[in-house]
Structure formats: C-alpha cells, structure tokens
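Beneath this line is the structure, given in structure tokens, with notes to follow.
The complex appears here without one of its protein chains, the remainder shown in place.
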Amino acid sequence: MSHNSFGHLFRVTTWGESHGPALGCVVDGCPPNIRLTAEEVQVWLDKRRPGQGKFVTQRQEPDAVKILSGVFADDRTDGQVTTGTPISMMIENVDQRSRDYSEIAQAFRPGHADYAYFAKYGVRDYRGGGRASARETAARVAAGAVARKILDGVTIRGAVVQIGPHAIDRSRFDWDQTTENPFWCPDPAMVSVWEEHLEMVRKSGSSTGAIVEVEATGVPAGWGAPIYGKLDAELAGALMSINAAKGVEVGAGFASAAFSGEENADEMRMGNDGPMFLSNSAGGILGGISTGQSVVARVAFKPTSSILSLRQSINEAGDDIDLRTKGRHDPCVGLRAVPVVEAMTACVLADAFLRHRAQTGGGAHLPGKVADR
Amino acid sequence: MSHNSFGHLFRVTTWGESHGPALGCVVDGCPPNIRLTAEEVQVWLDKRRPGQGKFVTQRQEPDAVKILSGVFADDRTDGQVTTGTPISMMIENVDQRSRDYSEIAQAFRPGHADYAYFAKYGVRDYRGGGRASARETAARVAAGAVARKILDGVTIRGAVVQIGPHAIDRSRFDWDQTTENPFWCPDPAMVSVWEEHLEMVRKSGSSTGAIVEVEATGVPAGWGAPIYGKLDAELAGALMSINAAKGVEVGAGFASAAFSGEENADEMRMGNDGPMFLSNSAGGILGGISTGQSVVARVAFKPTSSILSLRQSINEAGDDIDLRTKGRHDPCVGLRAVPVVEAMTACVLADAFLRHRAQTGGGAHLPGKVADR
Amino acid sequence: MSHNSFGHLFRVTTWGESHGPALGCVVDGCPPNIRLTAEEVQVWLDKRRPGQGKFVTQRQEPDAVKILSGVFADDRTDGQVTTGTPISMMIENVDQRSRDYSEIAQAFRPGHADYAYFAKYGVRDYRGGGRASARETAARVAAGAVARKILDGVTIRGAVVQIGPHAIDRSRFDWDQTTENPFWCPDPAMVSVWEEHLEMVRKSGSSTGAIVEVEATGVPAGWGAPIYGKLDAELAGALMSINAAKGVEVGAGFASAAFSGEENADEMRMGNDGPMFLSNSAGGILGGISTGQSVVARVAFKPTSSILSLRQSINEAGDDIDLRTKGRHDPCVGLRAVPVVEAMTACVLADAFLRHRAQTGGGAHLPGKVADR
Partner (left out) sequence: MSHNSFGHLFRVTTWGESHGPALGCVVDGCPPNIRLTAEEVQVWLDKRRPGQGKFVTQRQEPDAVKILSGVFADDRTDGQVTTGTPISMMIENVDQRSRDYSEIAQAFRPGHADYAYFAKYGVRDYRGGGRASARETAARVAAGAVARKILDGVTIRGAVVQIGPHAIDRSRFDWDQTTENPFWCPDPAMVSVWEEHLEMVRKSGSSTGAIVEVEATGVPAGWGAPIYGKLDAELAGALMSINAAKGVEVGAGFASAAFSGEENADEMRMGNDGPMFLSNSAGGILGGISTGQSVVARVAFKPTSSILSLRQSINEAGDDIDLRTKGRHDPCVGLRAVPVVEAMTACVLADAFLRHRAQTGGGAHLPGKVADR
C-alpha cells in the first residue's frame, strides 16, 4: 500500500535520494535459512553500476551494499543465512558531486519529474533528481538479488531488443550473446549498428529510447492469482514503475492485436516431461497464472530526458525559461535498465511463489496425475 | 493484497463466476454524501452488456444491478447518497444456458485459463470459464460507475484504435465519432473496413485482436505516488488485469523507444490558464505523477481464444485431444473491453485522488503561486 | 487496508446495514478443495441468531446464508468444494421492522456510534444503527465458519466468564457446561446467579457488561509473524473490532502486571509428545508466535447502550435533548458475542496459518529433530 513499497509477501520498501547520504531497501517476508551474503548481492549491483562505459553516466559510484539485518551465521548454519526477519540493505552515495544547483533549483526540466513533484508536494529535493533519480533502482537490484535466492530453478535474464529505431532480428536471438557486448544485445549483427547510433546520439548531446526483453525460465505452473493479482498484472505494474518505462507487454503483446484466434491460442500436447505448449504467444501466462512455459515480457523505455539542446520550459515562479540539461547522464537509459527489469521480475516471481504456497501449499496439479487432486 | 481486490483507498473487491447465481462487487472507501443510484450505475453496465449486436456474444444478460448497502436517502439528503460504508452491488446471472459440459469439463481449451486454473487449484468451475469468464468485468464496470461519481471534472472515454491489422488514421481521430458506430471507432473512414473484417472473422469462426485507447481529461496535477504507486504503474497493473489484455502503454508508449530525446520530452510554457505542455508524449504523467495534461493509455487485447477450428490440446487425464470451442462468444473481445478499460481507469484515478488528498490535503502547487507553498 | 476488510491472506470483507435489504461478506484467499456447504456455515450462524431467548433481542431473523460464489461440485469433487476463488455469502434481512424513526433520526443516542458517524460522515443510516449495528457480526460468523474448515485439528470455543460483577470461579471451569445453559457459562454454580442478574437488568430496562473467553487448542507452534503481525497483536485488533468490545487480553493478561518474573515465565520440559510447558501465563504465544500451547484470550464487552432510562444528549441541530432508547435490544450484548469472538479467532488463525505456510512452507522445527533444520 505504501508508496515506496511493492510486493505482498515478498515485500520491498526502498528509500533514498540521489544526493542524500545513502539509499537502500528493506526486504520483508523472505523465507528463513536461505544462504545470503553481501557479496552475492554485490554481483547484481555491479551489473547495474554507473561509470562503466562511455554510453552510461560517468558518475562514479561503487554501489557497495551492506546488509544491516536479517542474516545470521554461527557454526550450525550453512554459512550466513536469512533468519526470516527484515533484511535491511544500504548503499552509501559517494559521488554526489558538489555543484551549483541554483540553475535548476527552480526550473522544471522538460520530460523530468521536476514539475510533477513540485505540483504534488510543493517542495522537492532537486539535486540530481532527488527521489526520482534512477539511482533508486540500485535498491531494486539489491532486493532482486534476494528474490533470486528463493527462486530455485528459475533463471531470469534480460536483453535489449531495440535501441532507437533499430530492432534486432529475432531469428538471430541468442541469449549467450547478451554477455558478449556492452548493450545486452542478443543479435550479434546488431551490435555495431547500435554502437554507431549511440555514438551519434552521445556526440549530439541527445538521447534515445530502447526496448528491454526479460525471460524467466523454470517458473512452474500455478503461480499468479486471479483476478487482480494476475501474474501479468503484477509484472506490468512492477515494470512500469521503473524510471522512464512507457509500455509493458507480455508474450506476443501488442502484436497480438493483429493476430487471428488461430495465431494466438497456443496449442498443447503431452510431451515426455508433461504438458507441452506448441508456441508461446501467451508469454507463459494464461488467466493470470503461469503455465510452466517461459514467462516473457518487454518494457519500452523513453529516451533520457536530460539532453543538451536548449528547451522551452517554465520555473517555479511561473516564468517562461529556456534551459539545457547539463550534467552526467545516460544517452540510453534503457541500457542501464536491464538489471532493473530482471530484478523487478525476480521480485514479482518470488512474491507469486510465496502467495501460491500460502493458498495451495505449493506445487502444481499436473494432468494425468489425478491422485494429486 | 487479496487476489480479488484492487485499489488502496478506493478499494474494489469482486466475486462471482460465469454460471453461478450472481456476481458482484463491494466498493469500500467511497467518500460520503455522493449522490448514487442504481440507475446511474446501470447506464455504464448497459454499455458493456452482451447480446447487443452481431459482433458480440449472443448471451442475453440484462445485467441489472442492485445496490445492497452503503447508500441512504431521507428527506434531508440530496436524493440517495453514499454514507461512507461499503457499497455492495449485485448482478444476477439469468442466462446461464443449461447445457452439457461433459465435453469441456476435463479438456483444456487452448488460449483459455483452463489449464492454468487446473494446475494451480486442482479444481475449477469449467462452466462458461467460471471465474475467468469476462462476465467478471461487469463488476468492474459497476465499481467504475461509482468511481466516476467522485471524479468531479474528470472525463474518461475510450475508443478502439485498431482491430486486427487495421489501425485508425490518427489524423482523423474524432471522439464524437466513437458513439456513432458499434465499434467505438474514432475514425469514420475505418468503420467499414472493420465491419468487413469482423464479418469475415465471424463467418470463419475465427477471432481477432484489438487495441483500445483511453483518455482522461481534467485530471489535475499531483495525482499518483512515487515510487511504486506511480499513476502509470497502477494503471498498467489495473489494465493488464483485464481479460485478454497482453500489453499496456502510456503516452507515446512503445513508440517512444524509437524517439530521440528531443522528440520525447514535452516542452512547457506558461499559458493564460497556467502551465501548458506543447506536446503529450508523456501521456499526462511524469515521474508517476499527473501533470494536468490528459492521461492517455492504450491496451492490446488478444483475439478471443474460443474459435471454431479444430485445435490440439490435452485433458485432465493427460491425453492428447483435438477440440473445437463451440458456444457463444465475441469474435473481438476488444470491442467489449472499452467500458471495462474506462472503468478501470476511473477506479485507478479515484484511488489516486484519495491517496493524494490523504498525504497532501489535495490540491496542487502551481508555479507562480508561491503563497501556496 | 480497506476499512471493511480484515486479514491478509485469508481476507474477509463485510458489507451491509441493519435495515438494508441484506448483509454479507466476501472471503478471499481460501485454499481450494475444501468441502464447504451453506448448511455448514448455517450451523454457526444459528448459534449467533437473535430471537432465541428472553435475554437476547427479540428481532426475528432466520439469518439464512446463501453462498453465491467460490464453490463447485461435480461428480469428481468430494461434494461441494471451494475453488480458490472468492466466496461471497449473503444473508437477507427480513425483520427490518417498519417503524417511525423520526425520533432518533436526528438524535444521538448516548453510548452509541450515532454522534461519531455523524461527525465523521455528515450523513448516516440511523435505522437500527445502520452499519454500526451488531447485525454486521453475522457476516463475521459466516466468514469464521469458512476459516474453521481450513483449520484442521484446531478447536475454537468460547465461554462467558463474567456478567456484570459476577465472575465465574475458575476452579470449576468446565467447557462441557458451556452448551448446557443459555449463557455459555462454564461454571455450573454461576448459572442461577447470572439468570437472576439478567432478569433484574432486563426488568429494569438496563443492561450489563460481560467478559468472554476464547480458547483455541491444537494450534501448532510457529504461527504468527513478528513484529507487527504478532499473533496476539492480530487477535487484539480483531477482537477489539467487535461491537462493544472495550478490552482484550491474552493469557494472564492484565493480571500479569502484578506477577513476579517467576510467576510469569512458563517453564518447559520435554514430554513424551514433544516440548511441554508447565503453565500457560503466556496464553500460547511468545514473541508473537504460537508455541503449541492453547491460545487463550479474553474480551471485555461494555453494557448495551440501549437502555430505557431517560438520558441527556444532543441532536444534529445542536439542541440539548433527553431521550430514552426504545426498541428491541440485548440486555447483555456479551452473550451474543461468543460466536463472534470464536469466529474472529478462527479468521485470525486461518490467516496466520496461510502466512506461516507462505514464508516457511508450513510445519514447525521441533527440538531434538535437528534434521528438520
């Protein structure tokens, strides 16, 4: 319910501003006796970390996470484990570059949340975007790292499938490629195109949008809860909450609007390992419940709003102004978003797992095994 | 939290199956002293009602709503008004056609929720799709009717902007046209194209997808709550929870992935009536908070999964089967979805209004009016 | 969150006013495949039903419950079972005696919720107390009947342990006696004392308070969730929400304020059937988590506020008035509360069971069985 929390049973609350002393999250509801160390969380944070290439913000943040509660180790535990109590994680801000904010303190940067925060609250921490900064997503990634630990057998991975007008060729989609280039690109032939596009965008002080795809394999049938806790509804809400997200689709998504019924409905057959779908237009979800197929979603990200062109705007005093957004920024925020999309997906799935276990005891009823009934 | 409820302060809980005695909803948290009669709710239900044309299901349901609680009238009230207590509304099912379900009782219809419900629960009410039936959306429309009553000055309207492969020409977009044809079509030139397409689809026993657009005008700046209660995140979750929805986008949505930063960020100027945006790529929402522009979203609906072609599937016993989904159905479920999309938007906005009032007292801080601060 | 719902995973939403057409509840989150019929729910409602003796209100309500959704039966289910979807139950009001409300329509009856509802909402359904009427508790009892069905091995029973100044002698406490007299009295020697007291109260048009005790046996260790979801905190909130409740205590309760540490802390020993406590000052809960002992709570109920004496009050117009509360009422609302206290306890325990299963998989780690770890 609260504004800065998400999840029902696997519940994440985040806090912190871009230029405050620190940011962090509290993860509540995590099952006990799960191995968890700061190093394991750090692995995922390092993937999201700024300052790692010329196409992402040059802000230098180590993003070193500390676990302040909820874990315990003694000679009888399997290393450091969760205790079932809230896991508080904190990341200190170290590169809040000291600068003069007088120019933007009263101005509303176009496309940013500045005006909306002002209108709502009448006060805002304008330094680096304050609470609306994408730095907040570090806390999501930390929470996602915990979520992954309780998702035994589930693999979650993300890829960028479009940057600007350049979409990948899906016939060349290869997950292994995503770790071989700085763009999470699954299509090797697209890498140089994107590099050129991003170089052009960066040089011109502009920015570009992108589409990120996420896939979760190994999700068993039965997760998700009709009607308003549908797995796809929860995913849509969680993914749309990411900074700069403007659209979310599951499975065939918007393309399914042009489908015929025959193209859309995935047929089934019994395979050697149980029920089998012959296609995956559904994106692994029917009626809001996972079917055992891979869960597939895509998120559209708008271009970073910080660009160097002179733009028309207004300020708090109600004056027309023209401003240029200087400062460190990502030309393509979608690139930075991949670990965040993965993390949100992990959190939604962990929550769905716990909710499913609560109502049904866990497990799935599989055809041909009527004894389960 | 519960699976069949949505909203935080304007809280809607729905219940009922397609072939049970009734369906309904409980709306909790509604402000008191709002005029509300069953007739006012009925107006919206009548727009969603089946049996109204050859392109929608022939099931005959009057969908007559009864208000069972939460309203009161005496000689001192302004007609019948809400009292602040839960509003229970009920719609009796009258056309649960008596038929033989033996064929589908154990079969999983491709594209339907049958398999997922079975896997999750091990039992399901297969008559007419049970809880997964689109009849559930009548309860959403009733709740939406209440939501509209508390949204003074806000107008919410929907249109179909694509059916199958045929998208409207946005340069001809005219809201007034949407009430002039049976397709909620805002582009008069598209009506005959869609009619022909739907006729073809209907005759062939197939179905087709669609995209619905919704616009809310008059939403003041300041509604929505960062970070996880963002107005667009709430909208995305609510709209994706509608039967057959596969994608949601806000403002420029997926198109913004191809935008440059200059194309994306809406510029501002002070107008005579206050702050003014020069474009609306954002869809009226920045940083998860409304800006005072029109809130605009689109939802992609997959084709109805009930089609007459013989399809491969399996049954509860784990046998391969081939089946044809007979029965009454909509060839384009997207057509029926328009009032539902409107209703969900109304509920999300009503909830955002109450949450905003809770935290801030309501109202917006407008530039140039520093005294408000 | 919403005002008229309680529980987290076993979630109950109630609706309805004393003199509206009906009242009811929606129970969401119930596990599937649990046998459930209206007859089983009716058993508990019949225990709460008014019109059953001279010491309870003479309003004649059959309180016949209908289950409108969430259950299903076919030749493969074990009778009628839950499906995991929301269970909507409705009870029609039939004895909303037609009368003239002009006298109380604008008056605030002392001790009633009249003034508070008016101050909060500015409008209220004054007929029979509207939403504040104890008739609402019928919906709680219906929900409690469902909760009991999922609490395998748990027995919940209530007793009245004090009426007016007359407390039972605990050395004579005998649960079997509670069904042998109309007062749920576990002390046979107290029955005639209470009868005499109630007769005196009834004749004088006055009313009297009472204390109800509830015990749940068979609750396994491990239910309840620190810190703010403590089992005793949840119980306290749920029981205090019952009409006329003014106090709640667990285990030794208020008496423990006078205890020494030695008197308070229950010692343990290993018994033949596992861990064993040598006393139960804790009331079966330590640190907010059940210990496997009986859960014991008590609720204090104030006297019914409807009495025949002339009382000083004011009305909506702000005039001083003197009024007498006529109408049908219980001289001791505590008597009617026993099934309600039991029902709320059942709902809290069912919710705790599901929450425990969600986070831990269910079960308890018992000393001496380190393999469980």
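First chain written, first letter: the chains are A, B and C, and each begins at residue 1.
The definition used in the following text is that a residue touches a chain if its C-beta (ideal position, glycine included) is under 8 Å from a C-beta of that chain, and two chains touch if they have at least 3 such contacts.
In this text, all values refer to a predicted model and were calculated from it rather than measured experimentally.
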**Prompt:** Which is it among B:Gly16, B:Gly84 or B:Gly129 that touches the chain not included here?
**Reply:** B:Gly84
**Prompt:** Where the complex has a chain not shown, which of C:Pro21, C:Pro62 or C:Pro226 is the residue touching it?
**Reply:** C:Pro226
**Prompt:** For chain B, which residues touch the unseen chain?
**Reply:** 1, 9, 29-33, 76, 84-85, 226, 354-355, 357-362, 373
**Fill in**
chain C residues touching the chain left out here are 1-6, 8, 14, 108, 110-113, 115-123, 131-132, 136, 162-165, 201, 206-211, 221-230, 232-241, 245-270, 275, 278, 281-283, 285-292, 300-307, 309, 311-320, 334, 355-356, 360, 364-370, 372-373
**Request:** Against the chain that's been left off, what residues of chain A make contact? List them.
**Result:** 1-5, 7-9, 11, 13-17, 20-24, 26, 28-29, 32-33, 66, 68-70, 72, 74, 77, 81, 83-88, 90, 105, 120-125, 130-131
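Keep in mind that, in the parts below, only the chains that are shown with their structure count from here on.
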**Prompt:** What is the chain whose Cα centroid lies farthest from the Cα centroid of chain C?
**Reply:** A
**Length of the line joining the C-alpha centres of chain A and chain C, rounded to whole Å** = 44
**Request:** Let me have the rounded angstrom distance from the C-alpha centre of chain A over to the C-alpha centre of chain B, please.
**Result:** 26
**Fill in**
Cα centre of chain B to Cα centre of chain C, whole Å, reads 38
**Prompt:** For chain C, what residues touch not just one other chain but two or more?
**Reply:** 1, 9, 29, 32-33, 84-85
